[in-house]
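All protein chains but one are shown in place.
And now, chain A:
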Amino acid sequence: MMTQPTRRAALGCALALVAAPALAQDGWPSGPLHVYVGFPAGSSPDVLARIITEPLAERLGQPVVIENKPGAGGVIGVQQMLANADDDDLTFGTTINGPLTTAARMMGDTGYDVGADIAPVTLIATSPLVLAVAEGSGIEDLQGFVDAAAAGDQALAYGSVGQGSGAHLTAELFADEAGVSMLHIPFTSYAEVTTSIIGGEIDAGFMAPSAAAPQVEAGSMKMLGITSAEPFAQAPDVPVIAGQAGLPEDFRAELWNGLIAPAGTDAAVIERLNTEVTEILADPAVQEQLLAIGWQAAPGTADAMAERIEADTAMWGGVIDRIEAQ
């Protein structure tokens, strides 16, 4: 502690301000980092975490251990991160949007309060969804789809990967904005949704571009629109939904994946990790690896991620309100 201000101390203060992240917690990281992932090894969120943590380990000079704790749509991963938090600030997690935005609404109680227990570090990547139909459906474009859906109440049936999943909520948001009502058929994986669309059992589905693309290439499916604000690099020919077929110009629905820490983690550590991950995501090779599994790098500040959580919680909360009111 400095009790007497001296010139040297003043200089030290100035330096400390510049190099605050490095000095505030000397010697961090003091051991291996543990990153909790709420999905099984080999799944898309898991591969994303590995793509980021491999260079991260090099930069920090400490190994980064991925802890796969799958279950409950990623909620168990967040719970386990909080349960294993320590004083050394070595416990983190990567998660998709669900556990931080809609899970509390869908499950009633997740065992954590996102605002109070979670410290966002940075957004890592986003993924839009595409609206896919069978090739032989006779629907040519988004306008045709909206017209077919408007032909009657629940004239079209769509598949999702579960109640409250991004695919479900996105479809309901779309239906609401387009002024139509569609029949929701929940499945458990995009593989099942794809089979059901190709088999002609259901009409459509909002899907991950990487799940739909191979079927489009083979001529058994087509993509009518994408939910991002701009065309997506993995499916550049697919038009954005916003502004088409009577949908609002600001229509946008994306899944995202971010790095989080338990609340109480040193601000300097969060700052340091944010900087490292942002630099990692600037590497074109990393961006390409992410794109191959359907994610577009989208780093930002910790505050920006906190805002995104808040905005999405409100937006999807409104969609859930409308679904429950039906």
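By our rule, a contact is a pair of C-beta atoms (placed from the backbone, for glycine too) under 8 Å apart; a residue touches a chain by one contact, two chains touch by 3 or more; residues count from 1.
Quick note on the criterion: contacts and distances are computed from a predicted model.
Engineer: Name the absent chain as its UniProt record does, using one of the following: "Spore germination protein", "TctA family transporter", "Acetyl-CoA C-acetyltransferase" or "FMNH2-utilizing oxygenase".
Structural biologist: Going by UniProt, the chain not displayed is called "TctA family transporter".
Engineer: Looking beyond the chains shown, say which of A:44, A:91, A:137 or A:228 touches the absent one.
Structural biologist: A:44
Engineer: From the list A:150, A:185 or A:306, which touches the chain that is not on show?
Structural biologist: A:185
Engineer: On chain A, what residues meet the omitted chain?
Structural biologist: Listed in rising order, the touching residues are 40-44, 47, 50, 67-72, 75-76, 79, 106-111, 154, 157, 162-164, 183, 185-189, 191-192, 194-196, 198-199, 201-202, 210, 213-215, 217-218, 220, 289, 292-293.
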